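Note that one protein chain is taken out, while the other chains of the complex remain in position.
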Amino acid sequence: MANFFKLLRRNKKVSFGLFIVTTYLLIALSAPFITSHDPNDRVARPHQEPSVENVFGTTRMGRDVYHLFVHGTATSLAVGFGAGLIIVVIGTALGVSAGYFGGKYDEFVSLITNIALVIPQLPLLLVLAAFIGEASPLTIAIIIGLTSWAWGARVTRSQTLTLRNKEFIHASELACEPPWRIIFVEILPNLSSIIGLNFLGSIIYTIITEATLEFLGLGDPLAVSWGTMLFNAQNASAMTVGAWWEVLVPCLAIAILGMGLALLNFGIDEIANPRLRTFSGIKRFNKRIKQLRAKQAASSVVQSSSNSKEVAYHG
Amino acid sequence: MKNLIVRSTLAAILSSSVILPVTAAGADSDKAILNIAPVQRTSWVRNFNPYNQTTFLPTTNEYIYEPLAIYNPMQGGKVHYRLAENIEFNSDATAAVFTLRKGVKWSDGEEFNADDVKFSFDLVKANPALDTRAIWQRISGVEVLNSHQVKFTFPVPDSGAPIEIVRVPVVAEHIWRDVKDPVTFTNENPVGTGPLTEIERFTTRVYVQCRNPHYWDDSTLKVDCVRLPQLANNDQVLAAAQKGELDWFGSFLPDIDKTYVAKDAQNFKYWFPADSMVAFNLNLASTKPGNRKAFNDVHFRRAVSMAMDRNSMVNIAGYGYPTLNEYPSGLGAGYHSWNNDEVDKKFGQYSRYDIKAAKALLQQAGYQDKDGDGYVDNPDGSAIAFSILVPNGWTDWVNTVQIAVDGLQEMGINAKVSTPEATAWTSALIDGSYDAAINAYFAGVTPHLMYNTAFHSSQLDKTRMSSTRFTDPELDKLLDQFYSTTNKAKQQQTMGQIQMIVAENMPFIPVFNNPSWYQYNTQRFEGFFNADNPIAKPQPHPGNPERLLHLLSLKPKS
Amino acid sequence: MDFVLRRLGFYLIAFFFAATFNFFLPRLMPGDPITVMFSSQGNPLPVESLAALKATFGFVDGPLYQQYFAYLKSVVTWDLGSSVKYFPQTVNEALGRSMIWTLFLVGTSTLISFFIGSISGIVAAWYRGGWLDTILSPLSLVLQSIPAVVLALLFMFVFGVALNWLPFSYAYNIELDPAFSLEYIKSVLTHAILPIVSLVIVQIGGYLLTIRNNLINLLGEDYIVMGRAKGLSESRVMFNYGARNALLPSITAFAMTVGVVLGGSLITEVVFNYPGLGNTLFEAIVSRDYPVIQGQLLIMTLAMLSANFVADIAYVYLDPRLRRD
Amino acid sequence: MPSETENTLIRVRNMVKTFNTGKGLHKRQVHALRNVSFDLKKGKALALVGESGSGKSTVARLLTRMHHHTSGDVSYRGQDINAFNSHKELAQYRRNIQMIFQDPYGSLNPAHTIYHHLARPLFTHGHVSNEAQAKAKVLELLRMVELDPESTPSKYPHQLSGGQRQRVSIARTMAIGAEIILADEPTSMLDVSIRLDILKLLNKMKQEQGITFLYITHDIATARYFAEEIAIMYQGQIVEWGDTSSVIDDPQHPYTRLLLSAVPDPHISFSESAEAGQALLDQANLIREQSLAPVTKVLQYNRQHFFTEHEIIK
Partner (left out) sequence: MANQPHLDGTNSIKNTLEIKDLCVDYLLDDSEFRAVNQVSFNIGKGEIFGLAGESGCGKSTIAFAISQLLRPPAFISGGQILLNGQDTLTMDKRTLAATRWSKVSMVFQSAMNSLNPVLTIEEQFRDMFYRHKGYSPQESAKRAGHLLELVGISPDRLKDYPHQFSGGMRQRIVIAIGLALNPDLLIMDEPTTALDVVVQREILLQIHALRKEFGFSVLFITHDLSLMTQLCDRIGVMLKGELVEVGLAKDILHNPQHAYTKKLWQSIPAAFDHQLKQQQAIKQSNVVMEASV
């Protein structure tokens, strides 16, 4: 835990990302407490500018944008986390099992995974969502979850293959640990960063995709989410009639959450592979070099090093 | 269903085509070119086959293939003769003779005559796929009496048949008899009788259609060409309109006074006369027993009707564009000349928003919350719970339904909104597998079309208009009776009786009439129809034959 | 060669799967477009009319396996039928026309972002911790997580509507006829700027980060140190020793992102009314134009497969270790 | 062939292993082991010496039944190891035969503490029944391998040095209770100064607990230090075996001689005698080629020292 905080302090990206995501989580969780009515209630005249009563203004239908935003946050996060969970569970299960058991099973899973990878995602989702019709956020989460696991499966599989040949896995096998235990206790903990990356990446992907589908009018228009906010704003030509708040709020909501998750993702990547860090020490490094050069220049007048250390010289 | 508020589904906050000023278009700047935007498409495909209802270009009907006559509902069904000079029924209205105008020529110079008419109807009969208006259900024979007279016979007395007959395009026999497959024929270089037959320029993005060199009514026609830029959605139409690039168009524009009129109040104008009627449907044949019981009770239907905040629907959901419909018969302002005042006196209270009265009515009829779930149940205790279907993406309707649900919930009725895809909505209405829905009805030349498709027992399961499954033998009889005479006064009386039965039973719950989308720009042309000059329905789109009258009344500003 | 053949075999299987899936997709959904289109027509359509129309558009009932084989045949012969909405335009015509624009958008933006992204990724990794790395790496990550929709809308609003610098609808000025004229080309280019720039921004981060991370992982390799020890110029070591090797894994990633880019392009096209596949697909979805939808999915799958195949070949070409004699 | 005694725990006769590699047109058979025979005797160490790729690690993998050998007889205490098919039988067998791996950084799971690594096998193999027992036993094991029993259990592998990790690996084999340990280059990745300590520890286990070792290495010196018997492998065949001192000081097979001539000897400096062994080196390729050919004959040099003759290649 202490390490965790130390890490946060050191990695500004992670801490900033974590701050953003936590804020969103808090907003989502406390939605019932920080709102006063159903977000779909018509509370004011259409397109009221942000004011004390309606801090983010109102929509064309006279709904309060703040309430829509808060409930939309809950929806988006739920969809993101839900689909993220599905993606991670399917991807990890397939990837780890294929990588661990190998053989014909692996060939089969890899084939399916590779096929899923070369089928274009978004067009397929568009068509699916349109055909299913009235796609609620839950439905969208499920179809995104069920169609987007391939990348995770592939990455997890290759990582598992690497682990599979590690000697500690051989040692566990020799110690006669049952396969399930090797998978869950020996392999999975070592995949945590990959799983974490997959999870965060999937959340970003899902939230973006959900918003896109809804924006195109393929979602359930009654759902309160950022996507439907954009869709409704679009339908009301909010930008044209000067109701910028109706567009800006969901746009920023998505962009900022995306940023938070991305920073978190980046941070995990850096922690898992310290070489990838953007090495904040370079400034310090250059400063240090400068100091040294200055010192050397100063001391070069005085003939160097009478303080040679003791070395056993022969002859 | 011509004028549902057009679905604005496509993306773009505001999109404009960067079009050069119209005057710069082409070298023939001395020509009077009218820029119109009758439909929204993502690309123009060269297809001038007038029978291909789904994919032909919007300037095919009327502009290339002039109708025999035009019936004008706005003038109580007045006939404007075009290629025909006269229509005469026999005594029992089982046949009508169309006398054709002499001297009419096809645009290639060939003479137009009765054989062309017979050929066209035979063509439709031989190719069922072309008979999209089901004309051969209304007529039983076509006979050429002489080169300028054609006789149509009807299976039953039917004074309304000519209304449909004149909607069938008449094509040139000397061209079409050589066409191998008229269904897939694209008729790229059309030969017509209408005012604008020459395709001067054609790209997927824009096309220009100009004056027929042999037009019979040449002196009336002041517009030399129409130019159609391809515009994919409302936003693009708006952008083009704001720049004054469109002269005559019909599109949903949000906050039109702000977004359009304000840009040039002198010239940018609109007029949204009432069009098709929008009503809520309760399925009398619902598969859920509790719902079915309630829906079959006229008191329940009336209470539901009184929970509809029609003013909010019009003003908030519809931007104030639709026309309020508080006619208990659903007749609407568009057909006010047919109105039976008695009906409103007797049943008018049921089609006005009055939540208190609605509650009282429910209470009186024995609807109470029996199981304590917070919602009212049938007098026998069975539960009432239903979703109101509305096509996904039809935003204004979705909002309308939400307003309705707000009212119903307030009354204690367990109603929700459900937004299936338009396809699913349509098929649910056709096969009756739904509880409640919002729906729009045909606006015909007379109100008969709306009532007939909605309630005549022969129409069950045929279209989504018969969705409520309400039929009444008396009503059937009256509907059959309406067109069996050519006597206007008799028709008026029948229509009065029809309204009475409908209003008494309230089988649908009218809320408003869709607006006819129509905007215009007087910078370059004048003579536009508007509230002060209400000659006919003003929309430019191809479902509206009166647009020919409109085109002919336009002239360039000097 | 063996490797390439094996990949080809895989692509065939994948395409077959995608095509089969494509066959079942619309058949699982209720309603056909003809019924839907005419149920709202002015008059009830006689049953015979409806049947005749369905036949014309190829919505024939029959045992599923017959339909399936007929479908497979149509896929193999690439005779995909006619559009319902734009009859008699064939699906091939509709796709052919819009594909050119999408290829233009996707191709140009991919090349630009691959080029810029890779070069800045290489430089960022080489001078790790330098200002370029410190700014670009997190920035590109953030850009990557902004939806194409939001970006396109923002661009359109700022540069198109508010500043009115650039055209933001359609692919060229409609007053011009497509021709090999300076004016036309200029019009095409100015119209492409906004969509391409927003697509580039969506993609560039991915390339930057992939190649940066790949290269950083290679920096400690002996052959790179040896390159420096050999006294070669910094740029020679950076590109011929570092980038050449770091590029290899990103080629696969490159092919993977084609799907993402296609998706992004769909949305961008819809926003900018660009006459590409995205617009066509979306309209087809809205009007339930099944033949076009199916054709779209097939052609996009083909695009993905070809991108992957090109990547495979490029990989073999660039990595001598995969070349077998 | 090696003489049999009652103390023979593992008896390997004519062990053959072929791998199939490549796909399609490139399908090929690789003969990893060809007729390998040896015995592991209780409380003794056999050093298997050879260059990388000679097949010495394959031997260990086959003995642990991580793979099946293609043909030949391998028995443990007289039982054919191929007969251990049920999970239970295999577990029984593997409890007795364990491996220590070359890479100290790969042989411990970075996600778990040292305690986990040692306590798990104790539970799995039923040596302990509760945490308290396990704790005590872990401490004992750590003491046995000369690691600090106080601080070590809670540490993670990355907090230990390579030598310490290798000690943990050794403790793990003890925790399982193996009587045979297959040590696959256990010191080659360690610093020079630590190598001997590890070997000393192994030696102690051999002497005090009677553990039997198969010591796989390419380092002649440690083989000599640790193993009573030695077998020289080249390309899947054992070309010479016998008493360690006899084989090293009096090599008979040309390949053994080549190998030994290349072993760095600090006392023979290049500048003084650069030509030392040069004659052999000049023939290196020829010797390799000859030693690659199938064995035709086994010759006995002395009571405990054998070498092979090969098919003659023109």
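All chains are identified by letter, namely A, B, C and D, in their written order; residue positions are counted from 1 within each chain.
Just so we're on the same page, a residue touches a chain if its C-beta (ideal position, glycine included) is under 8 Å from a C-beta of that chain, and two chains touch if they have at least 3 such contacts.
All figures in this text were calculated on a predicted structure; none of them were measured in a lab.
Shown chains touched by the undisplayed chain in the intact complex: A, C, D.
Taking the complete complex into account, D:221 is the one of D:111, D:139 or D:221 that touches the chain left out. Remark: the omitted chain is touched by one listed residue; of C:66, C:164, C:233 or C:306 this is C:233. When the whole complex is considered, the residue among D:15, D:168, D:183 or D:258 that touches the unshown chain is D:258. Only one residue in the set D:154, D:209 or D:278 touches the chain that does not appear here, and it is D:278. Counting the whole complex, the residues of chain A in touch with the unshown chain are 10, 279, 281-282, 284-285, 288-289, 292, 296, 304-305, 307-309, 311-315.
Touching the omitted chain from chain C are residues 128-129, 219, 221-223, 225-233, 236, 240-241, 244-245, 248, 318-321. In the full complex, chain D contacts the hidden chain through residues 51-52, 191-197, 199, 218, 220-222, 224-225, 245, 248-249, 258-271, 274, 277-278, 281, 284.
Please note the rule applied: only the chains that are shown with their structure count from here on.
Centre-to-centre spacing of chain A and chain D amounts to 47 Å, using the average Cα coordinate of each chain. The distance from the centre of chain C to the centre of chain D, with each centre set as the mean of the Cα atoms, comes to 55 Å.
Each of the following residues of chain C touches two or more other chains: 29, 149, 153, 157, 161, 267, 270, 282, 286. Looking at the complex, you find that chain C touches chain A at residues 10-11, 13-14, 17-18, 21, 25-26, 28-29, 128-130, 133-134, 137-138, 141-142, 144-150, 153-154, 157, 161, 212-213, 216-217, 219-220, 256, 259-260, 262-264, 266-267, 270, 281-282, 285-286, 293, 296-297, 300-301, 303-305, 308. Those residues of chain A that touch chain C in the complex are listed here as 13, 111, 114-115, 117-124, 126-128, 130-131, 151, 204, 208, 211-212, 215-216, 218, 230, 239, 247, 251, 254-255, 258-259, 261-263, 265-266, 269, 273, 275-276, 278-282, 285. Against chain A, in their complex, chain B makes its touches with residues 8-9, 11-14, 234-235, 238, 253-255, 258-259, 316-317, 392-393, 395, 398-399, 402, 406, 417-421, 423-424.
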